[in-house]
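Right, I'll just put the structure down here and ask away after.
In this view, the complex is presented without one of its protein chains, the others remaining in place.
Coming up: chain A.
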Amino acid sequence: MSDHGCIHLNNFKAAKGIQPYKVIHSYFVTSTSTEARVRKAVSCLCHTCKTYKDRLHSCLHCIFFGCYSKGHIQEHAKTKKHFLAVDLCYGNILCFQCGDYVYDRELTAVAKSQWSQSARSLSLGEFYRAWEPTQVEADLLRKNPRRRRIVENSTIGLRGLINLGSTCFMNCIVQALIHTPLLRDYFLADRHHCPQPSRCLVCEVSHLFQEFYSGNKAPLTLHKLLHLIWTHARHLAGYEQQDAHEFFIATLDVLHRHCEAAPILVKDNPHHCNCIIDQIFTGGLQSDVVCQACNGVSTTIDPFWDISLDLGPTAGASGPDSSGPPTSLLDCLERFTRAEHLGSSAKIKCSNCQTYQESTKQLTMKQLPIVASFHLKRFEHSSIQDKKISTFIAFPEQLDMTPFMSHKRNGNNNTTIDSFPKNGEDTAFGDNRYSLFAVINHEGSLETGHYTAFIRQQRDQWFKCDDHLITRAKLKDVLTSEGYLLFYHKQILEYGKNSKV
């Protein structure tokens, strides 16, 4: 390891300290304040050729900016014998005597803190920085030199799960969670730091990720996970409740609660949780109730973790196109976001005209989650009978949610479709494309059934997870399966304001 710069830089530091670097860095590299940004804008030009680009460097010894591409900083170094220069893009130090960029631990630390300061002054989260091992991590890596690489056609990341006695509902949900790309990134990046590891479900999930990526080929037993979930979600009432959907929601809830228990570093809004579960799974559902008398709109936005979609024929829906049962996911979503007449028996007091009136209600997507989970309501429970709806519902590999967004779908209020959204939060220009990464199927009837999952690994490889048995599957198998829970992952992630350290 050599992050101690070079003899020339060390001599310079001994003579003049780190202040020159710090000043140059805070003004002309990171620009930690508005004033600094202005100064950078007006004065960062090559003193020789006046260019603002071509790899500008600043002399560390005197006030001089010169470009590298046309050799002006080299020229300066040679004539003035000022052999150290700072690259103004990234803040790295070029030593002309060594003929190379050199890295000094002390100056790197200065640079890091100034990048953070700069991000803060722009009200941003943290700028991206490539991972580097700390001293401790580097030692560990050196002690354990074997590296397991996830190459194409590798089983790393796959693991069978033992059935603990009708626990396929749990196994399927775990497979779906483990193969959620962003959740995987979070856990494999070791982001969860916990005050209470022994009782924490998040820690257990973190441990599961380690197991899935350990290279061990023997199926896993999720007895600890089951115990933790039952301990923390008593309403699941044990083993009798075997609905994968219910288990999924309960699991998210417990994870969310345990995340909250861990200290949260950035919390802009105390009412809005910023835990990884909320970051990935929470969306905002807008409900607009429109008074039929005065057209007054009452809008509420509620968080959601999943969208439950009806599969039966619509009753009492407005519009001429409400006919038979849906045949595709898009159908379902179209119906879900359709304005629904609440009828004369359900009059609501309009906050606008203060009278009880008939109204319409429409649900739309205000904010999309990173993982969109759809629950096809295949199990119908009524006083007359319970039945399973096994009709085929087509669902796509790629899904664009734009048509179901509040600004698109909702003509009643707010902006019209063509108007330019003033609010940056409105994702009118966002990319709302999703791709399918997990499907949970319920095979069999209401009474006797079995859950299996299809999961996607490494972009386009599909596998069928049937408890301990993992086999390769084709996309066609996935798309022609019945589908009970469908999991889609956002294709393009936007930088959030709240991105954490």
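Note that in this section contacts are C-beta pairs under 8 Å (C-beta built on N, C-alpha and C of every residue); 3 or more make two chains touch, one makes a residue touch a chain; residues count from 1.
Going forward, contacts and distances are computed from a predicted model.
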Absent chain [UniProt protein name; select from "Ribosomal RNA-processing protein 44", "SAGA-associated factor 11 homolog", "Ribosome biogenesis protein ERB1" or "Chromosome transmission fidelity-like protein"]: "SAGA-associated factor 11 homolog"
Among A:F169, A:F336 or A:F404, residue touching the chain not depicted: A:F169
Residue of A:I7, A:V23 or A:V38 in touch with the missing chain, whole complex considered: A:V38
Residues belonging to chain A that touch the chain removed from view: 1-3, 38-39, 41-42, 53, 55, 87, 89-90, 92, 100-103, 130, 132-133, 138, 141-142, 144-149, 153-156, 158, 160, 162-169, 171, 215, 217, 221, 223-224, 226-228, 230-231, 234, 237-246, 378-379, 381, 386, 388, 442, 444, 446-451, 463, 467-472, 484
